[in-house]
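All remarks here apply to the structure that follows.
With one protein chain held back, the other chains of the complex are shown just where they sit.
In order of appearance the chains are A, B and C, and numbering begins at 1 in each one.
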């Protein structure tokens, strides 16, 4: 593989496992507030999806003593692409081997990033087949448009906290072949945040420095809706459902995402965002670097970044 | 290259040359109504772009005796990808060789599709550098958000008419490596339409049967805005500017695009669409096939497809 | 009272009784699709309201052999205003006397317009008191924001068919004191449509000529949502619920209402509209008169008016 050539071996963030100490309340949140549908249960897990997620599930909600991330999964673009990524992961020394018996998808190669977040990559998957009552009127969407709750369309991205952003970002580039679309680099040269993309979405995974120095923590997971008005409506819905709104709706300067951050009952931060309007079409996109001074300016329209955004992650520490 | 492996050698539709017998009026339309900005002139051509088009231009408007398409251009994802595509094009026997002296981009390999539409593919490009008065407040966008006219964000796709849809679709698959996301196939097996995609956008190029049996004609070109409300606003603006609205705003059943079709003063059909909300993330997306009966149902919410949509293209024939 | 002085004795269209031969399916439509909530039952009627309707109900759905309008009701602005309107109605000879035992409101004076539509006017009303599960987070709205179905905010207006538009319009002006904000007058001087307003809303009641020459029929009833995007979402919801969409979403030239017309299962036409953006603030608003030629132009953005819009009403005739 030539240095100059971009790698397109990872198609997208496929799903993630979220740990919750309040499984029933978390389930109610994802179903009643987020408007997701259940597509299966196994052991301590309930599997969920947005109305246009094409796979069996995009969220595995697992009862657990603590909140946080169980694991996350990427789907490769082909069997060959999967083999190439596995080879790179094995070479990195962070590979954990294959897991064969998976709900909703085929063999997955497991690994951890340097910060210890559990990840997997697979190709074979089970396309979601909607039961009669969820069959869509238009056959080019995965299931019926959801008119209850926020009605998120699909999983969008995941934001991870890491003690060493640079190390994790470099690992992801070397093993998965992502591009760095935006970055925060402070005056002393330390890397405070990195936004990583696989295809046209402006990011699929992000890393931010864990200010508490912990490891393996989750900052937030994000589901996409179609436009900004849908996010304002989401805020109205969260207000009525007594869901804690941490910040937003507002527009990030970085990536220009229009965001709403809330905490689900298990304590994990969930973002509702419109992530489709702005695409990265340039194959040679030049990383946008934000300085310490620029980050201090706050969000796009001047909202000061809320303090907890820099400190809160799951599981909580201390 | 294995059959199963998707090709990601074409990054996106880069620009197109539009021919107009009314160059001054067409220019006023693209600047005043569409809200595009001029980035250069040469010979009979004016070069234009939407506020978030990252290259020198996405539209070359050329004075001509007749309306229609001059040529269209794709950008490859890397120099190596370009070489692979050129090899495939040369093998197809439809290659026309390299053009070296181009405005806004490097060497381009020229070719025609079986229907005779002129195309080119290149890699090297000139990133747009905004002059002071167009410099954006946020450095992760190509130029200042345009608050005059519709303010289209970027080029989205092009729709071509062809006497033989199947032949052209197969040519594009074989030479450029696109995927067929949706298709119209009539009861007699004839292919009436094909939607072709390179990356996550649900389509970049489409072919529809030219019901008048002509060759090399243009059905429409499309610019993207961020949401459906922006398209309703676009309709209000077209109404005030006395621009002919052919149909819409409404939602296509096929691809679910929310559309507005108008004719620019030179006679070419222009679409304003929101093409970002729905992405094709599955690398193995199964082509959606619409039957004759399904197409007769009209658009998503029941609007009958307007007759001229099946007959009008540029240049006009007969 | 001086001729020049506008009358502000009627506050708003308060509710209407809709007749349906399919009461169960109609109820499911208003609850599941429109997102209204039930506030009572009595006899063959179910009482319903939008989430920000402040009275006990805005819709009385009554099982009946035929579809159409049972009656409609206006709320007066004060007890004195009610007395003035009753005096005018009695003077008109169309008064039918008081009904005392009403669900959700006090004594109502009943009357018919010249076309035979049953109407009533009252002042005393029962403010809706939300049960716990419908209590709003913000105390300045009538009940919880509805996140299921379309989630209409409130009743907006009613459109009546009449064999003689002028006679009915003049009756409403003389007895209720409304203003005529827009009108259709054909070249032969015949009045084909009239839009009548009581306060700042651009219309509360409309009359259109019944092209079938019938009497007492309903053209449509309308519920308001907050913006155009909510109406596009409503169209998506109707599509999924297999609700017949007659026309729209599109923008009327007359009154500029952004509309969606559907038929509820009982056969009555229902409009979802955004009726708040444009207000009539001028107390001396000059009636806008549309000619025959202007009406032929169709809707604001060029959509031809669908034929059934000129012929279909409830109950059906012939």
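Here is the rule we use: a contact is a pair of C-beta atoms (placed from the backbone, for glycine too) under 8 Å apart; a residue touches a chain by one contact, two chains touch by 3 or more.
All values reported here derive from a predicted model rather than from experimental measurement.
The chain omitted from view is touched by exactly one of C:17, C:52 or C:115, namely C:52. Interface note: of C:64, C:146, C:222 or C:255, the residue touching the hidden chain in the full complex is C:255.
Here one chain is not drawn; of A:93, A:302 or A:318, the residue touching it is A:302.
If you put the hidden chain back, the residue from C:57, C:105, C:201 or C:219 that touches it is C:201. Of A:228, A:241 or A:278, it is A:228 that touches the chain left out of the display.
Interface with the hidden chain, as seen from chain A, comprises residues 227-229, 232, 235-236, 238-239, 245-251, 258, 300-303. Considering the complete assembly, chain B touches the hidden chain via residues 136-138, 144-145, 147-150, 227, 229-230, 233, 236-237, 239-240, 242. Interface residues of chain C with the unshown chain, by the touch rule above, are 2, 4-6, 8, 11-12, 52, 54, 75-81, 127, 138-141, 153-154, 182, 199-201, 226-229, 253-256, 274, 276-279, 281-284, 286, 288, 300.
Following the convention adopted for this analysis, only the chains that are shown with their structure count from here on.
With centres defined as mean CA coordinates, chain C is found 46 Å away from chain A. Note on chain placement: the centre of chain A and the centre of chain B lie 31 Å apart, centres being C-alpha means. Residues of chain A in contact with two or more other chains: 138, 227, 229.
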